[in-house]
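Shown here: the complex without one of its protein chains, the others still in place.
Up next, subunit A:
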Amino acid sequence: MAFVTANWNPLGDAFYRKIELYEMGWNLKDGLRDCLVAAAPYGGPIALLKAHNRCSPSARPQLEIFSSSGLPLASFPWKSGVVKQLGWTVSDDLLCVQEDGTVLVYDLLGGFKRHFSMGNEVSQSQVLETKIFHSPYGTGVAILTGALRFTLATNIDDIKLRRLPEVPGLQGAPSCWAVLTQDRQSKVLVANGSHLFVLDNTACTPVTPPGLSPQASSIVHMCVSFSYKYLALLTDSGHVWMGTSNLKEKLSEVDTKIKAPPKQMAWCRRPKSQQPSAVVMWDGLLLVVGECKETIQYHLDDDSILVPELDGVRIISGTHHELLQEVPGACEEIFKIASMAPGALLLEAHKEYEKESQKADEYLREIKEQSLLSEAVRQCVEAAGHEHEPETQKTLLRAASFGKCFLSNFPPEQFVSMCRDLRVLNAVRDYTVGIPLSHTQFKQMTIQVLIDRLVYRKLYPLAIEVCRYLKTPEYQGVSRVLKYWACYKPYCMPSCMLVYTVVMYLKNELNRGDFFMMLRNQPVALSLYKQFCKHQEQDTLKDLFNQDDDHEELGNFYVKASYKEQRLEARIAHLQSAVDEYYKAKNEFSAKTTEDEMRLLRFQRKLEEEKGEQLVGFSLHDTMTTLLSVGLHKHAEQLYKDFRVPDKRFWWLRLKALAEKEDWEELEKFSKSKKSPIGYLPFVEVCIKHHNKYEARKYVSKVTLEQKVKAHLAVGDVEGAAEAAIERRNESEIGTVLSRCSATTDHLLVERLNRAKATVAKK
């Protein structure tokens, strides 16, 4: 196992190691040169934007988003304003801070979510510098404006803009600054030359770091640790000062012997470590500084960026992705050369055991004699968690398992849960997923957040597998993933049937109330579920509408239900419910028409009982037609009045009913009862339809001038039609008449028509 330590470097009492996480899958032409880059902590996504070309502002740079392994997640041309800073929120959203203080929010697949402004003052004096920071309150944005003032929002999901007090004597941009979270408040630490100030809501307080090297005349760089507890300052004299961020205690000071301004600096301390340490990056050089005078130097081939993590620093270049961290205690104990720690001995013992050598027993005996076997197992399990290579993990776990055999009451939980965790971690570290989480980070971030991250990346099947594997409670795990999956459907899901499947699954998993609430926020899933209910579960449908207070749809539901009832009373009861709902929906028209229908149904039944005519279910129109045809004129008349049937239609009705009965006498009487609202052409036509030319002729004379030609033609009187057409001097009518002349027509008439047509046409 000697090779495990091949990449270890000692620094003071501790070791540091640099592990390669990925060879980047992206293919960047110029590496990270001239790019705005932002990488989210906890192995999150990376956003890249080529620097704006001031010379040709019309050229649109491409905004690209990659996974930590460099696989493309999104890419789109940047069409908005000049971007000063990119950053990620705690929930994997990308923030793009523009020059004018507008912040655009995108999801990690490049979907635009929203935008917000950092206030008027910022937009007027423009953004000079920006820092995006995370705190227990969420993701914050701090801005240094062109007017050299700081504006800060602690939580972008609940924006309260704070303008911090002025920094005295500030002439130009400060040499460096950082955001701190202390005493439940976000503060800005700002350096102006050698002066250091803390800005909070109310005051600007000058502070002095204890024991800062007197050679320094200016603080050129600063960084705050991941936990905000520690602060590192780099001075123009090349000294790195490290201390607590409340500036009460100095932890160490190291001379880097490099006076050039660095490109980036970051804390590199793992939790509970004894040694403070920071990483400073210059062009081509990376330096790890700790408590001692010595430093570790790494050569850098390529433009890189540092991404501070809870337990180390990630280094991303155009081609590689590495993790630099202090070697965790357990690993050091086991792998340090010539270590006699119980874990190291157990590992040796297991190795010998595999070789079937009796030395295994010797090693074991040695551990057991010190009664450190359980400690040895614990060490091996813990170390496995910190190792990146699955092979190393396996070796350590096998050793632990081997050691366990000789312990009687050893609690299995630690071992079991580590195996599970590692399986999940190896799965998400996979190149195709690209989330290089360390075990420490994973424990800090919690499984729920990891599931969320997988969901943001739309890796639903993996998310579900992880939930199942880790036995996460349904409501936190599988159900939640399925819910997101369902709502994501419109863009990717293979057909609605899969959404159905998801919806049906949730239906069985969740209680009804939660299920409905979930649907409410997923319009596509909801409408599909409604379709399903329409066919399969009518009553559920009703509950859904009830839940949404969708009175209109409830009304429709009752209307449909009414048609399924055989008994009239039940039918009317449903219609009454519909009326109530329509009123609630403020749909007066539907309510009134439904009331009319109920009235009609009652009327029909009454008449059915009295007269024995089958009427129930007929339309109003058909009811009246039936009544007229059987001679129940009065009842028809009553309906006409009660339902405010327009005169015209009632005339048509009577006309047709009488003609149907061929009651020509009555028809003539009717025509004379008062002036027809539909004119008299319908009389002519209806008679013709019943092949009674004689009766038809009676009404031709009463027809208005405009319809004369039609009327004459209808009764087959070409001459009359010709007269009327010529009289009206209407070209198209003359044409119509001409088209109806046949060989048998008087040719004189045809000539007259042609002449008239010619005259009219001339005009």
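Assume a contact is a pair of C-beta atoms (placed from the backbone, for glycine too) under 8 Å apart; a residue touches a chain by one contact, two chains touch by 3 or more; residues count from 1.
Just so it is clear, contacts and distances are computed from a predicted model.
A.B. asks: Considering only the chain that is not displayed, what protein name does its UniProt record carry among "Vacuolar protein sorting-associated protein 33A", "Large ribosomal subunit protein eL14 domain-containing protein", "Electron transfer flavoprotein subunit beta" or "DNA replication complex GINS protein PSF1"?
C.D. replies: According to UniProt, the chain not displayed is called "Vacuolar protein sorting-associated protein 33A".
A.B. asks: Determine which one of A:H535, A:R567, A:K674 or A:K762 touches the chain that has been left out.
C.D. replies: A:H535
A.B. asks: Which of these, A:G284, A:P461 or A:P523, touches the one chain of the complex that we don't see?
C.D. replies: Selected residue, touching the omitted chain: A:P523.
A.B. asks: Which residue, A:K257, A:K293, A:R602 or A:K648, contacts the hidden chain when the whole complex is considered?
C.D. replies: Only one listed residue reaches the unshown chain, and that is A:K648.
A.B. asks: Residue-wise, where is subunit A in contact with the chain that is not depicted?
C.D. replies: 490-498, 500-501, 504, 523-524, 527-528, 530-531, 534-536, 556, 559-560, 562-564, 589-590, 593-594, 596-597, 600, 618-622, 643, 645-646, 648-649, 652-653, 656, 678, 682, 685, 688-689, 736, 739-740
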